[in-house]
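What follows is a set of notes on a single structure, which appears directly below.
Complex shown without one protein chain; remaining protein chains in place.
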Amino acid sequence: MRSSEWLVPVGVTAAAVVIGLVTGLGDGVGALVVPWICIHALLAMAMRLVMQVGEINLAVGAFYGIGAYTAAQMNLLLEAPLLVSVVAGGLLAGAAALVFGGLVLRVSGAAFILVSFAANEVLRLTLTKTEWVGGNSGLVGVFADPRAVVTAMVIVTGVVALLLVMLERSRWGRQFAVVENKPLLASCAGINPRSVKLIALVASGVICGVAGGLFAHYSSVVAPPDFSYMISISVLAFVMIGGRDHLLGAVVGAAVLTYLTEEMRMFGAYEPVIYGGALMIAMVLMPKGLVGAAHDVLRRVTDSRRGSSSDPTGEPSPAPREKERAS
Amino acid sequence: MNRVTTLRKLTAPVLVAGLALPLAACGGEAGGGAEDGVVVFGLSAPLSGDAAGWGSASKWLAEKAADEINAAGGIETEDGSVEIEIVIQDNEYTAAGGARAAQTLLTREKVDMIAFSVGTAPVQALQSMTERQKVPMMTSAWGKDLKGPDFPYTFTVINTPFEVLRPLAEYVLEAEGGFESIALLGVNDATGIQSEEVAQEVWAELGVEVVSSDFYEHGTTEFAPIATKLLRTKPDAIDLTTVTPGPAGLLLQALEDQGWDGPTLLSAGTGGQALVEAASGAAEGVYMGLAADFSDTNATEKQQELQAGLEKATGEDLNGVTIGAYDGVIALAAAIEEAGTIESDAVREALTEITFESSWGAAAFGAEDVYGAKQQILTPMIVTQVRGDAIVEVERIVPAELESLQ
Partner (left out) sequence: MDLFVQMTVNGLQIGSVYILFALGLTLIFGVMQVVNFAHGALFAIAAYTAYVILTYGADHLPGVPAWLLYIGSFAVATVLLGLIGIALYYAFFKRFAGDLISTLIVTIGFALVVEVIVRETFSAQPKSVPPVVEGRLSLLGASVTWERVVIFVVAIAVTVAVAAFVRTTMTGTALRAVTSDAEAAALQGINVTRIALVGVLLATTLAAVAGVLIAPATVVTPTMGFEFLMKGFVIIILGGLGSLTGAIYGGLLVGMAESVGTQMLDLTTATIFTFCVVILVLLFRPQGLMGHAEL
């Protein structure tokens, strides 16, 4: 891989991190939305990682919750520093994903969607019954310097995004694509689809756990209702509205929807209508999501400038495995 | 194909409107401070999901109180009179929603005080910010761990099971000629669990044996098995503590179907009318501690007026929780007037000293003996009973501490 290929992702990420830090540590709207954009973007990237091997994981909320509870307990009981707590949250969530995936990945498709949904509910209900993590009241009083938390959020999100770009361009990334699109071919080529899926699921679990740990330090309260399956549904919406074919789509979807939701807070009761309506309309008008639509527009513009639509070398290819969805 | 084109023509403006509206709306930002003659009161309440009704009622009631005060010339302070502005944020009834609402209220809207907040988990998230930033917070949440010297800026503006349960239990025991055992049921959330602990304590102290104590999940749709289980221990009485009106109505029907006719309490439940509606006849004789009927002549004139206005505007009935939104605004306004400033420590100080005219009549903050600080509103407690379609007041208890102030 040529080093010049890294210029774009590294540059974009660095710019995003700088903007995130400046607005997130200021006192405008940015201070309000940047932390949530980071949490949501991490979850959306985690969700997309599993989607890349062809599965929808509705237990994202569970891994997020495991990370949040772990980090909260590290902070409350051991007074561990921010990063140690967050990393511990990520590792434990990853371990949970390993056990879950090991057991459940023998099913796929709709069955996996529903079983992951059930697993999420099992965890949430178990938390309400577990006294040493506060039962239904959850854990209260997690504390860290708010500015340090926001800084950590922005930088961690940038680092995770870069790592995922690297993964996508590596041998593993190509195996993911094969497992999603041609599982049979993968088996013939000596790739075990289940192992590849398990790796994606565990990596996704770690990212969710890290997001949970950051969330716990930011909100200072963690309680079972925060980790219902609804988390997974919103995250899925981030990915789909942003565009599932690009890593950028997950981040853009999370950023746009988080920002709009914040602006819509004043609509109160009507917020779900706008949100639900936007979901339906966006799926119809932009099946490839915001990033996919932008990409198409950009391509059309460059094509018409060149006056030709067949210039194979001029094509930037951020999505080598793009495939036709509508059948 | 034609149909699709038309659809697209229709949906694009909808989408654009959906995206543009909020952006346009964010132009008008609120900002506080007595200098510009406005004091901003924030509300954190659920506007979506199961408990959405509480949020819309709270919003209407707080705005009603603010309108009344503003119409009378605002609040007199040393820097001239200030008008009240109300800002509400949806806390989704969860800790995460509460944290988001808290950040928006305190960071973005820059509210001066919190006039009302609903839900134990979201209030805890809010409290972690208000206490740090020294912002007085009125709340409907309770529990001994929310108040006290460690949380000097937190005030509860409704009666809670700690206040109500003992007088209620004593009254019911006497009215029903005594009974020996009771079965408890509550909803599995923070409020439900804390209430059931209080109930266990109170009944045990009164010599009534608690034969079973159970919880059900929000979202339960079928109550026959729960009724069967409650009756299995053959209790003399049943206390449904915090069960919300809809489920309580279904449960009472199921209990009646399975032959139950003993004394029944909804000791920490709110919303008497909703219960009667949901139970279709099966709520006859149920005692309640926090569910006064505010349309009845036993309610104060002010409360009857609020009930009528609220019902007309939102379709919700006034209940023992949402009434706090009105009283929260009134209490803060009275404290600001007493302090002569909106400076938070002076207001907090004033809150512990004043007697003010709440929707219940004269009220004050007290109960230092229970919570370790004067942070609990003192108002009359009303024991009610369902008779026919009506919620009848059977006993009114005025706290001794409040009487001594008058």
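A and B label the chains in the order they appear, each numbered from 1.
Throughout what follows, a contact is a pair of C-beta atoms (placed from the backbone, for glycine too) under 8 Å apart; a residue touches a chain by one contact, two chains touch by 3 or more.
As the structure is a computational prediction, the values presented were derived from the model and not from experiment.
Trainee: Determine which one of A:Lys129, A:Lys182 or A:Arg300 touches the chain that has been left out.
Mentor: Touching the chain that is not displayed is residue A:Lys129.
Trainee: Considering the complete complex, identify which of B:Ser81, B:Thr107, B:Gln200 or B:Thr220 is in touch with the unshown chain.
Mentor: That would be B:Thr220, which touches the missing chain.
Trainee: Residues on chain A that touch the omitted chain in the whole complex?
Mentor: Answer for chain A: residues 51, 56, 103-104, 106-107, 109-111, 113-115, 117-119, 121-122, 125-126, 128-129, 233, 236-237, 240, 244, 269-270, 272-273, 275-280, 283-284, 287, 325-327 touch the chain left out.
Trainee: Kindly note down the residues of chain B that lie in touch with the hidden chain.
Mentor: For chain B, the residues touching the absent chain are 3, 7, 48-53, 56, 188, 214-217, 219-222, 224-226, 228-229, 232, 245-246, 249-250, 257-259, 274, 277-280, 314-317.
Basically, only the chains that are shown with their structure count from here on.
Trainee: Please work out the Cα centroid separation of chain A and chain B, and write it as a whole number of Å.
Mentor: Going by mean C-alpha positions, chain A sits 36 Å from chain B.
Trainee: Inside the complex, what are the residues of chain B that reach chain A?
Mentor: Within the complex, chain B touches chain A at residues 7-8, 11-12, 14-15, 18-19, 22-23, 25-26, 47-48, 52, 55-56, 59, 88-90, 93-96, 98-101, 103-104, 107-108, 120-121, 124-125, 128, 188-190, 192-194, 217.
Trainee: Residue numbers of chain A touching chain B in their complex, please.
Mentor: Counting only chain A, the residues touching chain B are 27, 29, 31-32, 36, 125, 128, 135-138, 140-141, 215, 218-223, 225-226, 260, 262-269, 271-272, 274, 277-278, 281-282, 284-285.
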